[in-house]
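For this view, one protein chain was removed and the others were kept in their places.
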Amino acid sequence: MNLVRAADLLSVYRVVFLDSYGVIKNHQGLIPGIQGTIDFLNGNGIPFRILTNDASRSQIAQVEKFDEMGLKGIEPYHVVTSGMMARLYLKFKIHAGIIAYIGTEQAAEIILQDHGRAVPVHQIDLEMSGEISAIVFLDDEGYDWRSTINHCLNILRRVNIPVIIANTDQIYPVTKNDVSLATGGIAQLIENVIRRNFIKFGKPDSQMFSYAFDELLKVGHQIERSDVLMVGDTLHTDILGGNRFGTRTALVLSGNTTKANAQLLIDSTGVRPDYILENIIL
Amino acid sequence: MNLVRAADLLSVYRVVFLDSYGVIKNHQGLIPGIQGTIDFLNGNGIPFRILTNDASRSQIAQVEKFDEMGLKGIEPYHVVTSGMMARLYLKFKIHAGIIAYIGTEQAAEIILQDHGRAVPVHQIDLEMSGEISAIVFLDDEGYDWRSTINHCLNILRRVNIPVIIANTDQIYPVTKNDVSLATGGIAQLIENVIRRNFIKFGKPDSQMFSYAFDELLKVGHQIERSDVLMVGDTLHTDILGGNRFGTRTALVLSGNTTKANAQLLIDSTGVRPDYILENIIL
Amino acid sequence: MNLVRAADLLSVYRVVFLDSYGVIKNHQGLIPGIQGTIDFLNGNGIPFRILTNDASRSQIAQVEKFDEMGLKGIEPYHVVTSGMMARLYLKFKIHAGIIAYIGTEQAAEIILQDHGRAVPVHQIDLEMSGEISAIVFLDDEGYDWRSTINHCLNILRRVNIPVIIANTDQIYPVTKNDVSLATGGIAQLIENVIRRNFIKFGKPDSQMFSYAFDELLKVGHQIERSDVLMVGDTLHTDILGGNRFGTRTALVLSGNTTKANAQLLIDSTGVRPDYILENIIL
Partner (left out) sequence: MNLVRAADLLSVYRVVFLDSYGVIKNHQGLIPGIQGTIDFLNGNGIPFRILTNDASRSQIAQVEKFDEMGLKGIEPYHVVTSGMMARLYLKFKIHAGIIAYIGTEQAAEIILQDHGRAVPVHQIDLEMSGEISAIVFLDDEGYDWRSTINHCLNILRRVNIPVIIANTDQIYPVTKNDVSLATGGIAQLIENVIRRNFIKFGKPDSQMFSYAFDELLKVGHQIERSDVLMVGDTLHTDILGGNRFGTRTALVLSGNTTKANAQLLIDSTGVRPDYILENIIL
């Protein structure tokens, strides 16, 4: 396993996509030195985007959170979330009826702002299931799991409506060692039991890569997919997604994947990054 | 789809295995006429067993429950539960350490009675994970889902110990239309996230068929597997399990599978019963 | 199930994506009347693209084939194949070494034209596995299945290299009733045995949708994804892919999906088209 240096990569690629957790920050806060990396990108006119599986915060709220942690130089347009993709999908595809959601009211306000009637799943009367036009999984918080999961299951036994997962992550870190089950894990449980296809947003699916790339084309950058370096800490989301979309991919060892298990995970999954580096710090 | 009559089958087979829910009882109580079937089996000296995916009640408690509903003629030895299979497994394989369980204290008292130290998962201190020798999924009740599922996940990230599922059912009926997620569904969620093999008890796996068949051999019945008729309402547990074990199989339309969807389900899954009948009533 | 008329849809949408088999042609040849539909699109300046899971023919060869069947008005730029997507991927990601392929020499000439050294898998000496930089599945023809599959398996046990599937279809129709196993089915067999992630091109993945959409943007069309109607005969490729990408979707009953099984398949899979229509004929 040959490690390369961040400096050698950032001076070569014309565009950089960054995962957030494990690349920019971790459970302790910002990864030391990350300000230097953002400053280098901004200073050298290298466009970058932060692609994050998250449906709980808006672009502005994401930037405020970075700012609060001490990281400057990130603008709302730099941030692309799986929640934004879900919002666009719902805006284009769902035009009437109630959207039932699973998650916090705060998340619903962001993702479902284009819709008149958004109601938490647990407030839906089963007899009124026919009025629902979609169910959306937003977050693992804001509801009692037992009653809400069972209620959702029984609604879906009554009506065949689109189910949208705004963040496919199965788990998320809460401390150095511990994790919590995420929205994607809860949604997959119900998907398995009900045996239907839910519509998923988040890496490794290409929507966020495609959105970020198209935005850059729209503002006039003359780029190919192979001009982009995707930097992430997770093989089956960041690296698999980047490989499929056609970017170059760099695995950093500052998050989920460690120096001890990187080669093993690459060999056993067959998901190969183009580069491996300690972190994205210059 | 040619329906046969229960009377024609019960006069031919030397042994009968019955599923409980959907065959003997349903959400409204006993299936009308089932007393006649039990009386016929007892009266004609046809040995029978009730094979049920359940880890919440002992054999005695199962009989008491039938008695309370008005059904007579069932003895504890007639009942074979997935919980009994899990108990035997734990008795033979786990000889020391704490057994952490997920479910009610009542279920733990039955299944874990051979073990000195049985502790609910949510009472386990993560720092003491190393003292646990097994985790057992017993029931979907008796705990807060969010905190217990997350706690279980974090224990399993620390230690690689056997995980036993005492009932593999994913859902169970609570009213005519509605279901509740069962132990097996919750366990599978964690199994998927943690990507390890849990040890499962319950139809379609053969342990309950094998146990019931061996008990009959032990008390002197000279039978082959093909002398047994397995009667059940669910293709992927009762019928698949019976087919694999080598019994003849009869699908009844008094439970999960209805006259309207039976042929479709058979064709789409490839799980074929030897017979289809309205119910097991004479 | 309310059927809509093709004329009502084609007069509304600004862009049309069409699947090929089951929409434009079937095992008997062109679907009667399809020339009228192509003429309507060309005549009214409605841009269209044909999105087909195929890696055996170039864009030009696809057009020649349509022409030979009697269909006029289709230009090479109208055609987007999964093979083109694989070719672009290989061009951007693989820069040295041998590319080993499974399929016909003709397919290899198209897909691997940017690479110096393309060798059929069965000609690779196992001792030289280290010199291969990628394996590409192109077609189900051009090789002996037994020896080639086993050879491929043993190469992949020696080296962890990217494996690219240029067409994910599992089966393809050969007559009215009969099918043949396709490249995607063979590749999936090896993927299951070797337990690694292969890189797949073909609907429902978004690469072809994304490519066709981006091409339209590049030539100046001011369109949103919701301006596009994807017309296909298969739920889990055309409709699922279109739904995820954000186009509107129309299921036609002139191919894989029939009037008899459409509603059942929609309900059981949860893949819902926006419209259902007999065919795309005006």
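In this document, chain identifiers A, B and C correspond to the written order of the chains, with residue numbering beginning at 1 in each.
In this text, a contact is a pair of C-beta atoms (placed from the backbone, for glycine too) under 8 Å apart; a residue touches a chain by one contact, two chains touch by 3 or more.
It should be emphasised that the depicted structure is a prediction, and the values quoted were computed from it without experimental measurement.
Shown chains touched by the hidden one, complex as a whole: B, C. Note on the undisplayed chain: of the listed residues C:7, C:46, C:61 or C:189, the one touching it is C:189. Within the complete assembly, B:89 is the residue of B:89, B:172 or B:275 that touches the hidden chain. In the complete complex, the hidden chain is touched by one of B:147, B:226 or B:258, namely B:226.
In the full complex, subunit B touches the omitted chain through residues 88-89, 92-93, 160-163, 194-200, 205-207, 210, 214, 217, 224-226, 236, 240, 243-246, 248, 266-272, 274. Hidden from this view is one chain, which touches subunit C at 126, 140, 144-146, 149-150, 153-154, 157-158, 170-171, 177-181, 185-186, 188-189, 192-193.
Basically, only the chains that are shown with their structure count from here on.
Traced through touching neighbours, the fewest hops from subunit B to subunit C number 2.
Overlaying subunit A onto subunit B using CA atoms gives a rotation of 180 degrees, to the nearest 5. For the touching copies subunit A and subunit C, the fraction of interface residue numbers used by both exceeds half; the interface is of the same-residue type. When chain centres are defined as mean Cα coordinates, B lies farthest from subunit A.
Distance between chain centres (mean CA atoms), subunit B to subunit C: 45 Å. Averaged C-alpha coordinates give centres for subunit A and subunit B that are 40 Å from one another. Note: centroid distance subunit A to subunit C, computed from Cα atoms, is 28 Å. Within subunit B, contacts with two or more other chains are made by no residue at all.
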